[in-house]
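Only one protein chain is missing; all other protein chains are in place.
Moving on to chain A:
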Amino acid sequence: MSPSILAQDPTLADFGQDPWWLVLIKVVFAFAFAVLATLLGVWFERRVVGYMQVRPGPNQVGPLGLLQTLADGLKMAFKEDILPKAADKVVYFFAPTISVICAVTALSVVPFGPMVSIFGHHTPLQVTDVPVAVLLLLACSSMGVYGSVLGGWASGSTYPLLGGLRSSAQMISYEVTMGLSIVAVFMTAGTMSTSGIVAAQGDGTQLTIFGQPIPAPGWYAILLLPSFIIFFIATVGETNRAPFDLPEAESELVAGFMTEYSSLKFALFMLSEYVAMVTMSAVTTTLFLGGWRAPWPITLWEGANSGWWPMLWFFGKVITLVFVFVWLRGTLPRLRYDQFMRLGWKVLLPINLVWILVLSGLRSIEDWDTRGKVIAVGIPAGILLLATLFWPNRRPQPKPTPQEQVDSRPHGSFPLPPMDLQVPPSPRIRRVVAEREPANIVAGSDSREV
């Protein structure tokens, strides 16, 4: 089998034909990827945040501190596993495992690469794919909520309960937004299978600039920019990452739903958080950034999208997105809870709905001739512009100057410092200026008291 005759884009028919050992290899690989990504992800995050805060970050254990997470994990495993007296034992035990299982399962439908040949078998680099793969991702993330909610409830303590309630409200709200932004992807790709969506992003239209054919990117991040931005924001909310890490806001709730957890159970929660981050980055890459497909300059090389190379592009994109996650954490302060909810329900959701409406409108006039298109787009746009132009708005009253505000204060108000912030001289201190006789030194004369 030469690479040239390999069909690069797997279709749904290519799945479900692997022998059992190949399935096992793929599953183990996906799992190992999740665990390794956690180990390196924690290190990566600490190093990057350290760099942003002008400090070294972990640099003692192993080269560049790479083994720090491993050391922390070992330490965590040998710690005492505390079971609170008021805990609901069974649920308390199962909550972290639910989190981890849901986070890892989502990786099973993420395409890591195109069709490759493994030990003579021609198989896609993806554990499996179903016609509703993206819905499976949504189902995994919605089941993952149970982990944090039940963990918070089963701890039998107040802060974890509050953290659990917060996380359930937060994840449900942001899941709605997330699902709606995927709708645009479904509408454009015409399929819900992840490999199909990657394939649909492959063919952008050819642009000819200065006689050079340059393929316009077919990435949905560019074609469906609003959906991409909203999806990524919702992703951050869904994974409980800063600035949306309200379920475990340490300044308010100690550690939120994982306050009572210790030892390996805590490690599982930790694992699930980072796996979720990596999984969500992988999903974003798949849905919006072209999956394993190479970006433009690399595609000039013929073999960029075949064989094992695409895995490298895929990992590169995933690492970039993980970096964005870390960047957000290093930059943005945590939102207040009501601000966060307002953003989700009153900003992201309506924008998303309007955008889907516009997109479906644009898609329905796709087959019209140019004149019809111009009319169909121009009339609503014109009405919108006119409405914005002539929208009645009250002219705001001129704001009184600070001096007028000060003068209008009633008698007996609290004393104010001077408006120019110049400290006036205290009337009690009279400056004493020494009156001195000017020094009079005559050259060559005897020493005189000066």
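Here is the rule we use: a contact is a pair of C-beta atoms (placed from the backbone, for glycine too) under 8 Å apart; a residue touches a chain by one contact, two chains touch by 3 or more; residues count from 1.
In this section, contacts and distances are computed from a predicted model.
This complex has a chain not shown, and the name its UniProt record holds, of "Succinate dehydrogenase subunit C", "Sulfate/molybdate ABC transporter ATP-binding protein", "NADH-quinone oxidoreductase subunit J" or "Cation acetate symporter", is "NADH-quinone oxidoreductase subunit J". One of A:I25, A:M52, A:A139 or A:V183 touches the chain omitted from the figure, and that residue is A:A139.
In the complete complex, the residue from A:A13, A:A387 or A:L421 that touches the missing chain is A:A13.
Screening A:G120, A:P396 or A:P410 against the full complex identifies A:P410 as the residue touching the chain left out.
The residue from A:S168, A:N305 or A:N352 that touches the chain not shown here is A:S168.
Interface with the hidden chain, as seen from chain A, comprises residues 12-13, 15-16, 88, 91, 128, 130-132, 135-136, 138-139, 142-143, 145-146, 149-150, 153, 156, 161, 164-165, 168-169, 172, 175, 179, 192, 410-414.
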